[in-house]
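Step one of this worksheet: look at the structure below.
Removed from the display is one protein chain of the complex; every other protein chain stays in position.
== chain A ==
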């Protein structure tokens, strides 16, 4: 514990330099405190802040009313985001093919997961669009874009054969039929 004490002492000494200078330097070895505690104590207790200084940060509440168009534009960006991704997705879909292997599966998962995630956090997005005047329209566009994205993912699943749409997909769940008659016999012994 020698070195933290020493360092703490160093800190104190510099601070001491900032405050009322009583001596050239001082070493406080008997302080059993850690550095951080010493710092905080020093910050709260010893230092007198300048006037108007607040320890808590003050939020910037000033709204720029002037550039409303910019906000509008930004909101439309958010709303049109999913729609803009669709051509990209289509391209990826085309490139990855219909074989079932690890990469196409990963892509399909990503494609399916992103719109779902977006739909789940719909309320957060709406908060984002709150400031816009066309909030509802933008929300609708955003929703449609995401739905289109997920539809695309489903279509991809379908073309890869991952959807249980055929009767063969349910074959394993058909149990053996119950026998109505009991039959037996054989050649005359």
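Just so we're on the same page, contacts are C-beta pairs under 8 Å (C-beta built on N, C-alpha and C of every residue); 3 or more make two chains touch, one makes a residue touch a chain; residues count from 1.
The criterion applied here is as follows: contacts and distances are computed from a predicted model.
Asker: Any idea which of "ER membrane protein complex subunit 1", "GPI-anchor transamidase", "LRC58 protein" or "Two-component response regulator" UniProt assigns to the chain that's been left out?
Answerer: "ER membrane protein complex subunit 1"
Asker: Hey, which of A:69, A:123 or A:168 is the one touching the hidden chain?
Answerer: Only one listed residue reaches the unshown chain, and that is A:168.
Asker: Could you please point out the chain A residues that touch the chain left off the display?
Answerer: Residues touching the hidden chain, for chain A, are 161, 166-169, 171-172, 174, 176-189.
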